[in-house]
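A protein chain is absent from this complex, but the other protein chains hold their places.
Let's turn to subunit A:
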Amino acid sequence: MDGGYSRINEETHPQLLDLIPNERNWFVTRDGDHNIEGSKSHHGNGDEKKLELRLGPPGVEDWSVSDAQRSYKSPQKAAQKRYQIFKDLYFAVHACKQKQISCVSHMFSHFCTNLDSIYLFFIFFLYVSVSCFGETHQLLGAPAPVVGWPPIRSFRKNIASSSSKQAPVSDSQNGVVSNNIVEKGKLVENCQKGFFVKINMNGVPIGRKVDLNAYDTYEKLSVAVDQLFRGLLAAQNDTSGCGNNGNYQDEKPITGLLDGNGEYTLVYEDNEGDRMLVGDVPWHMFVSSVKRLRVIKTSEISNISRKDEKIKV
């Protein structure tokens, strides 16, 4: 493998064909068996063990590796083998990316003689195009996933990622089928595009829009709200009409939006139409149910009619 690469830097494309070491057999044999390196060594062991195996229980037929087992396909081994070859090719491509891409077509024609490698090259080409645009090195660290391995229940998978992303509850839980397709659709939409909701502030006639997907905690949202409205609020309160050019010392930061201590409090309207205090539920749950936001004066809270509130979990 190493010998091949040192030649790339100096020579032109014909040398790339030498990248494929001769001992690797690329061709599919007639009976459909893949003459995989792995199984070769497997046979080697089998040959050595033939002596051992013959000491098996009396009356039982030959214990040696049977024909069935010789043709025993190890899909997992084949996949690992492909992956290994793929890895080698990646390095080759990476090295020649700066050189001639046309050399790739020569490799392609060389490999097109067998089905297995067509599949390989398809991925290879995809990979070239991807690697030209970005770093995909982490792919190399990940082995090919096998069905049912490692032996973990599905609800235990992706715990690490689901707690940091804004994954909706019903999706990250144990395969629970949510019949609420509309909700699911909306949630997918939230995660893919920016999730912009309107936010209005009492006393400020112009509303803003805030992208909730840009934040993952209430604190960050609070900071953003402060940034959105601080200037507008100051402008509103500035009745002398002196203009707002550089008059920043009159702008008060909007704090205490979440703990009830500030002059203003952040509330929201949820998907059931109720007005709710921001901060009670986990962030991802909040994002999945919020429709719009509002910044109201803390003193106004007691004036809100009780009969508008429904009992909600």
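Convention: a contact is a pair of C-beta atoms (placed from the backbone, for glycine too) under 8 Å apart; a residue touches a chain by one contact, two chains touch by 3 or more; residues count from 1.
Just so it is clear, contacts and distances are computed from a predicted model.
Participant: Quick one: the chain not pictured, UniProt calls it what, "GPI-anchor transamidase", "F-box domain-containing protein", "Histidine-containing phosphotransfer protein" or "Translation initiation factor eIF2B subunit epsilon"?
Facilitator: Answer from the UniProt record of the missing subunit chain: "F-box domain-containing protein".
Participant: Among A:212, A:225, A:254 or A:278, which residue is in touch with the absent chain?
Facilitator: Checking the options A:212, A:225, A:254 or A:278, the one contacting the hidden chain is A:278.
Participant: To test your reading of the contact rule: which positions on subunit A touch the chain that is missing from view?
Facilitator: Within subunit A, the residues touching the omitted chain are 42, 45-46, 49, 53, 56-57, 60-61, 63-69, 72, 74-76, 138, 141-143, 145-157, 159-160, 163-164, 169-170, 173-180, 218-219, 222, 258-259, 278-286, 311-313.
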